[in-house]
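Heads up, one of the protein chains got dropped from this complex, but the rest are sitting where they should.
Labels run A, B and C following the written order; every chain starts at residue 1.
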Amino acid sequence: MIRFESDYLEGAHPKILEALQRTNFEQTPGYGTDVYCESARAKIRAEAGAPNAGVHFLSGGTQANLTACAAFLKPWQGAICADTGHIAVHESGSVEATGHKALTLPNTNGKIYARQIRAYCAAHYASDTQEHTVQPGMVYISQPTEYGTLYTLSELKEISAACREYGLKLFVDGARLIYALACAENDVTLSALAEYTDAFYIGGTKAGALLGEALVINDPALDKDFRYMLKQRGGMLAKGRLLGIQFDTLFTDGLYKEIGAHAIGLAGEIRDALIAKGVRFAVPSPTNQLFPVFDARVLKALSEKYSLSFWEDAGNGESVMRICTSWATRSEDVQSLIRDLNAVL
Amino acid sequence: MIRFESDYLEGAHPKILEALQRTNFEQTPGYGTDVYCESARAKIRAEAGAPNAGVHFLSGGTQANLTACAAFLKPWQGAICADTGHIAVHESGSVEATGHKALTLPNTNGKIYARQIRAYCAAHYASDTQEHTVQPGMVYISQPTEYGTLYTLSELKEISAACREYGLKLFVDGARLIYALACAENDVTLSALAEYTDAFYIGGTKAGALLGEALVINDPALDKDFRYMLKQRGGMLAKGRLLGIQFDTLFTDGLYKEIGAHAIGLAGEIRDALIAKGVRFAVPSPTNQLFPVFDARVLKALSEKYSLSFWEDAGNGESVMRICTSWATRSEDVQSLIRDLNAVL
Amino acid sequence: MIRFESDYLEGAHPKILEALQRTNFEQTPGYGTDVYCESARAKIRAEAGAPNAGVHFLSGGTQANLTACAAFLKPWQGAICADTGHIAVHESGSVEATGHKALTLPNTNGKIYARQIRAYCAAHYASDTQEHTVQPGMVYISQPTEYGTLYTLSELKEISAACREYGLKLFVDGARLIYALACAENDVTLSALAEYTDAFYIGGTKAGALLGEALVINDPALDKDFRYMLKQRGGMLAKGRLLGIQFDTLFTDGLYKEIGAHAIGLAGEIRDALIAKGVRFAVPSPTNQLFPVFDARVLKALSEKYSLSFWEDAGNGESVMRICTSWATRSEDVQSLIRDLNAVL
Partner (left out) sequence: MIRFESDYLEGAHPKILEALQRTNFEQTPGYGTDVYCESARAKIRAEAGAPNAGVHFLSGGTQANLTACAAFLKPWQGAICADTGHIAVHESGSVEATGHKALTLPNTNGKIYARQIRAYCAAHYASDTQEHTVQPGMVYISQPTEYGTLYTLSELKEISAACREYGLKLFVDGARLIYALACAENDVTLSALAEYTDAFYIGGTKAGALLGEALVINDPALDKDFRYMLKQRGGMLAKGRLLGIQFDTLFTDGLYKEIGAHAIGLAGEIRDALIAKGVRFAVPSPTNQLFPVFDARVLKALSEKYSLSFWEDAGNGESVMRICTSWATRSEDVQSLIRDLNAVL
C-alpha cells in the first residue's frame, strides 16, 4: 500500500535523525534553554528578518493553537476564523476548553477576507448590547489553509490592516507553512508574516520533523511571560533540545526549502496529470494537498494499491479525496500513481 | 562539566534512536493508531497484568497530569495531593487552568498517608456547608515522590482503600516510575499499580525516551472517551508512532528494567560514598535522586567540575542539593564524583 | 413613553413585593435552605408531577444556562443548540467560558428538530476521527424559543428520544416558560417537561419576579452535588429566601398562570390588530413576543409614544421589531397602541 493520505506518515527527514544521533550524549539544560534551541531561534529570526521576535517550540499544532489563543485573548474575547478553520472544527473544542469561542465566518476555499472581518467587527461595535456577545479579539487564519489554498500578500496586508483597526491580534497557523513558502504562487514570505502578523508558527510535524512547531511571536507584549503559558498548557518539553535540534536542522542550509520544493514539485506532477485527464478539483490548491473529485469506479481501482484520504461527499456518487505529498514522498510512488491514474481515468 | 543535576540531560537510549531509524520510512496512520503504539500497549498491559487497561501516550508529565485531572474530576472537585506534589507546585497552575483546585496536605518526605486523606474527607462531609468548599474527587501521589521516596505496597493499599471509601479516584504520577521499580526497597509493582489505582503513568522522558509518558487507565469508565481529552488538551501527536516506538522499545527485552537498574546502581554507589563520609540527607531517598546537604566549601570544590541542582536552603550556610543518575549516567563519571567527594569531604 | 420593548421593564408583581414585606424580619438560614425555598420547591414539584426532582434557584438565565452546561457536560462535550439559541449568541460566550462549545444547528423559526440532532450525532459517531471533534453531550432548546415559537409535545418527545439514543442530556431554557404554558397552542406541560427532559427551568425574571429562575433537575445523577456548582459559579445567594419567597408566591393560587394568561391575552389583542391590518410577521409566534415587520413611516409614527425593540433589518427599508407583553403590561396601554397602529397602518 502506497499512502498519500497525509503528510505525517513517516518519521523524520534523515538529516534530523542524524542530528539527534550526533548530539545524543551531550548534556544540555532542559525546557528549551539549551544551545540547539537558541541556535534554531537565531536562524528562524534571521530567516524571518525579525531579530527581536520571540520563538517558542511546541509539540504540535493543536498545542500551539490552544496555547496561543489562551495566551493572547482576553477572557471575554473570541477568535474570528473561517468556518473551516482547524480550531473551529478539528481540535475537539480545544480553544473553547481554554474559555474562548471560535467566531466563524463563511469561508471561500478555506479563506476569509478583510471585508468580512471588518463587517463582523463593525456590527459588533454598532450594537448597544455588544457586551452580550463575544468580543472579537483575534483573527486566526491558516497559511496554507485547511484546503491547501494560499492567502496573497495583498490579502494578508488587508487582514492585518483590519485587525489593527479593530484591535485584533492576527495569528497564523502555519502547520504546513513550508509548503506554502515553496509555491511559485506564493508571495507571503516569512518576513511578511513577521511584519503583518502578531504571531505565526512554522510547522515541523508535517515538514520532516518527528514533531514540533516553531511559534514566532512578533509582538513583544504577547511574548512576555509566554513561557508560563507554554509550561501551564503542557507544551514545554523537559528535553526541549528535541525540538531545538530539529528546527535547527530544518533551518540549516535551507533544508526546509528543499523539503518544501520536493513536495510541491511532486504535487505539481500529480495535479498536472489530473488536469490533463479533466479531473475536477473541489478546491484549486497550489500546495501539497490536492482535492480531486473521483467517482466510485476510480476509487475502487486506486484502492488496491493506494491509500488516499476521504475528504467529503461530492454528491452523485462522487467523493472529494485528499492526496498529500511531503518531504518523504518518493518520486517513483508518484510516477506509479500517475500511471495508474492515467490507466483508470 | 559533568552534570548530575537532572535525569533529562541527554537524548535517548541508543536502542530507541535505533528503532526510530529502523522504522523511519514506514508509513503509518496517525494519532496513536499505528502498530507500534498497539505493540507498546500490549507489552505494557502484559507487564502490568492488566489485559483490559487503556494505555495512552502523552508528550510529558505536565501534559499527562493536566489531562488526567481534567478528564477524571467533576467540575466541582479538586485533587488531594502532598503540598510538595508536582501538580501543586511545579506545573504553573496547569491543574487550576483546567478549573480544579489542588487540595494540599502536609507531606512527610514527599508522601501523604491514608489517614490524612480520610481525615480530610471526613471533615469535608461532616460540614453542613460542604458545598461551599471544593469536593475532594481524586488523590494524586507520585511514585517515587518528588523527593525520591517510595510508597510501600501497604501504604498504597491503604490509600486505595481510603479512596474507595470516599469515592475518590486514585492517580499516580510515575514520571520516574521505572527508577522506583528498580529499587530493592520497592514492593509496588506495575501489577499492584494496576490493581490499586484508577490510573498511573510510566514516565519515558526521564527514563531514556526522547519524550513521552504512558498513561495506564485501569477504570474502564475513565478510559472511555479519553482520546477526546488527549486531542483537546494538545496531547495527541499526529505522529503518534514516535511515542509508540519508544515505549515499545522500552518494554522489549526488559530494557526499562535494565535502565532502572543501571541508574539505581550508580545512585547507590554515590549514596554509599556520602554515607561513609557522614553526609546528612534532607530526605532518605532510595531512588535515583539523592538530596545530600553540603556546605559552601564542598559546593565550591565540586562546582568546578560538576553541575548539581540546588534544591533548597538548609540553613547555617548549608544547601540541600539534588544529585540524579539516569539511564545515561556513565560509571566513570560516578567514580570521578566519588573520588572528588572523598577528597573534599 | 410606553415601553413594549421587553418583558423585564418593571419591578415585580405586587404579590411578590407584599410577600417580601410580610416576611422581611423573619430570620432564616441562608443559601437556599430556608422554609420558603422548601415550600417553593414542594409546589413546583407538585405542579410538575415530579416528586423527586431537584429544584434549585438561580439569579438569572445566563447564570442558569452556564451552571447547567458546566455541571451536566463532560469536559470533552458540547451542547447542541439552534444557531439562534440564547447560549450561542447572547450570553457573551458564557458556555465557552466554562470550557464547552455550542454546537449550532440551523434553526427554523428558532427551533431545531430531532432529525437534525440524529443526523449530527450519526455523522459524529460515523467518523473514525470522532475524537478530533467535540462530542455532543447535551441538547439545549428554549421553550418558548428566542423567537417566541413553541415546541409541540410531539416534537419534544422526538427530541427526547433522539437524546436517549445518543446519550445526550436534554436541557430546556424556560426563561419565558410561563408564557408558553399560558398559550392555547401549547401542549407541553410542566409534567411533560419533567418527563421528557433531564432538566429545565422556569423563568421568574420575565414572569413577575425581581429576579430568579427555578431549575428543575429530573435526573437524580445530575442533581447530586449540583449545589457545589451553584456555589462555585456564583449562583447561590446568601439570602436564598429572596428567590424562595418569590417562587413560592408565583406558585401559590396559580399566580404564574394568571400572569401568563394576562400577558398572552394582551399579546393576542395586538397580534389580531396587526393581522387585521395585514402586517407581516418575521416569525409566527403565539407567545408574548411578537415580531412584526414595519416600514420606516410606521416606526416613526410609533416612536413618539412607544418604545419597541429593534430586532433585525428586514431589507427594503423595513425592520423586524419586537413587541413584548408581560405580567405588568396594562390593558390601556395595549388599547392605545392598537388605536395608534390602526391609525398609522
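What we mean here is this: a residue touches a chain if its C-beta (ideal position, glycine included) is under 8 Å from a C-beta of that chain, and two chains touch if they have at least 3 such contacts.
What you see is a predicted model; the values in this text were computed from it and never measured.
For the chain missing from the display, the contacting residue among C:A12, C:I117 or C:I323 is C:A12, taking the whole complex into account. Among B:H100, B:K169, B:R241 or B:H262, only B:H100 touches the chain left out of the display. Against the chain not displayed here, subunit B makes contact via residues 75-76, 78, 89-93, 96-102, 129, 131-134. Interface residues of subunit C with the unshown chain, by the touch rule above, are 1-3, 6, 8-12, 14, 17, 20-21, 23-30, 59-63, 66-67, 70, 91-94, 97, 205-206, 210-211, 228, 231-239, 241-242, 328. On the side of subunit A, the interface with the absent chain consists of residues 31, 70-71, 74-76, 98-99, 129, 131-132, 134-135, 225, 227-232, 236, using the contact rule stated above.
As a working rule, only the chains that are shown with their structure count from here on.
Interface subunit A/subunit C: over half of the residue numbers present appear on both copies, so the contact uses mostly the same residues. Averaged Cα coordinates give subunit B a centre that lies 50 Å from the centre of subunit C. If each chain is reduced to the centroid of its CA atoms, subunit A and subunit B end up 33 Å from each other.
Each chain gets one centre point, the mean of its Cα atoms, and the points for subunit A and subunit C are 42 Å apart.
Multi-chain contact residues of subunit B (touching two or more other chains): 70, 228, 231-232, 236.
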